[in-house]
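Following: one structure in structure tokens, then a few remarks.
All protein chains but one are shown in place.
Now for chain A:
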């Protein structure tokens, strides 16, 4: 029974990793931009929620609703005024600029909030649980997982069922020809990063309520996000969820055997899958 419990905890943890990864996947999918500051932006959003909780004495859920439009605007401006300038034939400038951004965000947060570990206090919901058959499931991990599924459903709807979604996919395919259709690729890119920052806010909310965070933990979240995206196959959001779940399950299983193995087990699962399926589980047909 302990194994079933571990498995379920791992799957639910995978929801959090999928949330980390969805924003990264979105930005890479639309503009082939690898955002090395993605993990730090999640931590930045967590500190933003923390600040709103502190100043307005709100529950983290309500604070996240206020943080979301701020992050949306930040993402839009970041893309419009900085990252758009780095896009081009050469793949190096975006890597250098987002790497620099990552360092700047970490040090900025360190100055503003110190290196202390923080946490978003969720109250009763943190410890509440429900019984599903023989096992007991925490409300918060369950909500995290459902949020990941909701996010993926919403993004898929946006991309495949709406007019603006067609413009996203067309721009991703061929930005020059998209321009001939009246699409302004740079506006689409700005909107992409803005939407990705909404997902980042959601990820930050559940990260901050689940565990302690401090300004230095961004790069490790980025690594989990990358692994989830690569396992799933570039361009598939459901694949990203599967990737997150695989890493989550591997980590909880590893921890169940020996707590020292938790992180290592996730990375080993990643390497094993790359060995068997170098393009990930659900690669997009056209690349």
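FYI, a contact is a pair of C-beta atoms (placed from the backbone, for glycine too) under 8 Å apart; a residue touches a chain by one contact, two chains touch by 3 or more; residues count from 1.
In this section, contacts and distances are computed from a predicted model.
Trainee: Out of "ABC transporter ATP-binding protein", "Diguanylate cyclase", "Heme exporter protein D" or "Chemotaxis protein CheX", which one is the UniProt protein name for the chain not included here?
Mentor: Missing chain, UniProt protein name: "ABC transporter ATP-binding protein".
Trainee: Which listed residue, A:32, A:85, A:169 or A:279, touches the chain dropped from view?
Mentor: Of the candidates A:32, A:85, A:169 or A:279, A:169 is in touch with the missing chain.
Trainee: Taking the full complex into account, find the residue in A:36, A:183 or A:281 that is in contact with the omitted chain.
Mentor: Looking across A:36, A:183 or A:281, the contact with the absent chain belongs to A:183.
Trainee: Counting contacts across the full complex, list the positions on chain A that touch the omitted chain.
Mentor: With respect to the unshown chain, the touching residues of chain A are 163, 166-167, 169-170, 172-174, 176-184, 286.
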